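Below is the structure I would like to discuss, written out as structure tokens.
As you look at this complex, bear in mind that one protein chain is not there, while each of the others sits in place.
Letters A and B mark the chains in the order given here, with residues in each chain numbered from 1 onward.
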Amino acid sequence: MTESPLVSVRDLRIGAVTDAGRKVEIIRGVSFDIAPGEILALIGESGSGKTTIALSLMGHARSGCSIDGGNIRVGTHDVTAMSEAGRAGLRGTEVSYVPQSAAAAFNPSKRIMDQVIEITAIHKLMPRTEAESRARTLFRALALPDPDHIGQRYPHQVSGGQLQRLSAAMALIGDPRLVIFDEPTTALDVTTQIEVLRAFRSVMEKTGMSGVYVSHDLAVVAQIADRIVVLKEGEIQEVGTTKQILNAPAHPYTRELLAAFEPVPHVPAGIGEEVERKPILEVRGLSAGYGAIRNGEPVAKVLKNVNFRLERGRNLGVIGESGSGKSTLARAIAGILPAYRGSVHLDDRKLEPALHARSKEDLRRAQIVFQLADTALNPAHSVGAIIARPLTFYHGLRGAKCDARVAELLDMVHLPAALRHRLPSELSGGQKQRVNLARALAAEPELILCDEITSALDTVVAAAILELLKELQRELGLSYMFISHDLSTVEAICDDVLVMYKGEVVEALPVARMSAEAAHPYSRLLISSVPQLDTGWLSGLEQDPELVAAFAHR
Amino acid sequence: MLRSKTTWLLVGKRLGIALITLVIVSFAVFFATGLLPGDVAEIMLGQAATPEAVAGLREAMGLDRPALLRFLGWLGGLLTGDLGTSYVNKVEIADLIAGRLANSLRLAGIVTVICVPLALSLGIAAAMWRGTLLDRMVSVLTISVISVPEFMVATLAVLIFAVWLDWLPALSYGVNVDSIGAMLRAYAMPVISLSFVVSAQMIRMTRAAVIETINTPYVEMALLKGASRPRMVLIHALPNALGPIANAVALSLSYLVGGVIIVETVFNYPGVAKLMVDAVSTRDLPLIQSCAMIFCISYLSLTTLADMIAILSNPRLRN
Partner (left out) sequence: MSISSKTSRPLRLPTPRRMGYAFSWTGRIGLAVILFWAVIAVIGQWIAPYPPGDLVGFDYFGPISPEFWMGTDYLGRDILSRILMGARYTVGIALAAVTLAVAIGVILGMVAAVIGGWFDTLLSRLLDAFNGIPSLLFGLVVVAAVGSSIPVLILTLTAIYMPGSYRFARALAVNINTMDFVTVARARGEGTIYLITREIFPNILGPVLADLGLRFVFIVLVLSGLSFLGLGVQPPNADWGALVRENIEGLSLGAPAVIFPSIAIASLTISVNMFIDNLPTKIRDRSD
């Protein structure tokens, strides 16, 4: 490299104080450079320290954390040696920040324009009129609708995807030399993500600024980064160009990350048997909603006339974006939210709509597992007590018999038996989700409703959970209804798929034929929006603008 | 700022609840005082009264009517300004209260004017420089004041300003208020005591409200834009904390109601609270009821006001 790097980080060490008051090192000797005009991605799972490193480039450490050692240089500034006032002078002009959740990072009580041009006011860069016209230029460059007036609105009056792009305008207004993107598309739906990514990429190309792109998603990073730093537990595992990392990963951890992306095609149980299977679950004309009941119908209708059959031993995927009603479907089937119309049949028995009217036996046969294992496990109960409760409740097991069964169930989900004495707060995300599954299995169900159970997990951990689900299915003959916003997850485990949009099923077909044969325009849009592990994917992607306008809530 | 329909609906609902609460409260006040063991008429006439005399008085006072009727009659009287007559000195209660109420309101008004700016600036400053010496001193002081009974604040004030320093008279009653200086001296002690009690609450709540807004992602974002600490607090946090702060002010002022009862007693200040405490010792029921209703209404107005401010300042309900 002939040019001197814009940013150089040497042996960075960041410490944190835990809740128990212990000091731990969360970033352990990280070093890297960023060349002018280069976009560097920091890739890692939760706890890898990627956001902590990115924020340290601005001289900022979140409360409880402190930069304990090493050296950070941005341009000619030695960030680590600066005073807090000096760092404040750097922020917005030299280095700026695009947050993960723009919705939270915009002040709800101030107009968007005032917030976008605030950097110019803080650092006295230019007069207000000039700043506003600059902002409008940026709005145009970021493909925002109505660029001349969008600044006059309040943050809650524009959509999430637009806010995310507006936060980029806010970062770019002070002409920084380095822009930090902190998981800026993670909270967005896939169809929205594309537009935001495109806007980011084109504006970065035009301005020639350097960037740091923090993400857990290799496919997203592949579209925008020049080089990738792979992090794990505060240490660098591998650094390389995007092409090299994707095509010729050197480090085993990188290979593991990539492997989790490889589609593992699902082999349906008992394929080729052409016997008429009995449905384990059948849903007819199901409608459900929230709010006050008027004329026997709730005010806010979420599910509208949903019909499907799930055959015993098969898996049904339900896919849709936020607000599609997919979680409501699971709740209506479980009776948590009683349907006001239609019926649910479990093994040809019609179930009562409301939970409390169903028999214990009906409840036992269908179990529900939730997305956030954190909130699904009672923090006050030990793992053993959590798993033992359904055993006592449904099967009357107590004492030694119950203990033995708990150990058996823990073994089934590949957790050590010693874990039974732990509290949920002492487990990792993946372990919690396994306990969550073990509790459902304790009921000896025939059907498990999985509501986004892998969405909050890191890709590698999620892949392991999917593997476990398949294994359990082979051993216990379970059926799953698998709800997800992620097409590849559904492809990995399901036989059939329902595509939901605004509370309705718009398409139902076998997963294997999904990519090729999906006919509904929304399904097609959804399929084409899933990022691929290919640096040229976004550039080559062509979507029908009318389709996008009709279905993507950008 | 435009408000949406739902906002006004919520405000209306809150007002409705306040009204219902008022009815329930007046019911409670009326019947709590009606629990008096023994008959009012007997008490008034003393041990030696003949049964006939008692019966006559009962009829004259309307005590033989059903309780609910008496309650409705009393409530009607309240609404029309007819508060009845005192059992003890047979004076119209409205006349007894009128002058006293003005005194109490004056006291409360002075305290409010002093406290609100003082408490707001201290609360915001403590939040802005959180963890500094100033913040810690303010915290220790406020927690000490709210931890002790109001009468202790008052007696401590007497001890310091009247006994040790000999600056101010210990009692307000009977002091000449000819000159402004004399008036200031007369009001100083009750005002100082009450101000301490009310400000301590207000400072704590203001500080908490501002700190809560400081801990939001958008204030962190301001930090990452290079904003200074005062800018983060004054430009970003404060506008969003205005609702909670106004709510805190109104709620803290409701502490005036309890504080005033003690302070007027300690300093012999001729206000409604002193009147009521005296009425309690003479068991002058109609007077107690009327005074109690005055306090309940002021307390209820302040808490309702606090809630309405909270509703109106919610940015998510803004149109």
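The definition used in the following text is that a residue touches a chain if its C-beta (ideal position, glycine included) is under 8 Å from a C-beta of that chain, and two chains touch if they have at least 3 such contacts.
Quantities reported herein were computed from a predicted structural model and do not represent experimental measurements.
Trainee: With the missing chain put back, one of B:7, B:21 or B:216 would touch it. Which one?
Mentor: Missing-chain contact among the listed residues: B:21.
Trainee: If I consider the whole complex, including the chain that's not displayed, which of A:200, A:213 or A:370 touches that chain?
Mentor: A:370
Trainee: Out of B:50, B:80 or B:281, point to the residue that touches the absent chain in the complete complex.
Mentor: If we include the chain that is not displayed, B:281 is the one touching it.
Trainee: Please give every residue of chain B in contact with the chain that is not shown.
Mentor: 17-18, 20-22, 24-25, 28-29, 32-37, 143-144, 146-152, 155-156, 158-159, 162-164, 170, 254, 257-258, 261-262, 265, 276-277, 279-281, 283, 288, 292, 295-296, 299-300, 303
Trainee: Since one chain has been left out of the picture, which residues of chain A touch it in the full complex?
Mentor: These residues touch the chain not displayed: 16, 18-22, 24-26, 46-52, 233-234, 334-336, 355, 358, 360, 363, 367-368, 370-372, 375-382, 389-390, 393-394, 421-423, 425-426, 428-429, 439, 443.
Convention: only the chains that are shown with their structure count from here on.
Trainee: What is the distance in Å between the mean C-alpha positions of chain A and chain B?
Mentor: About 51 Å, centre to centre.
Trainee: Hey, which residues of chain A end up touching chain B in the complex?
Mentor: It comes out as residues 55, 58, 60, 85, 88-93, 96-97, 99, 101, 104-110, 118-119, 122-123, 154, 156, 170.
Trainee: Please name which positions on chain B make contact with chain A in the complex.
Mentor: Result: residues 216-228, 231, 236, 239-240, 315-316, 318 of chain B touch chain A.
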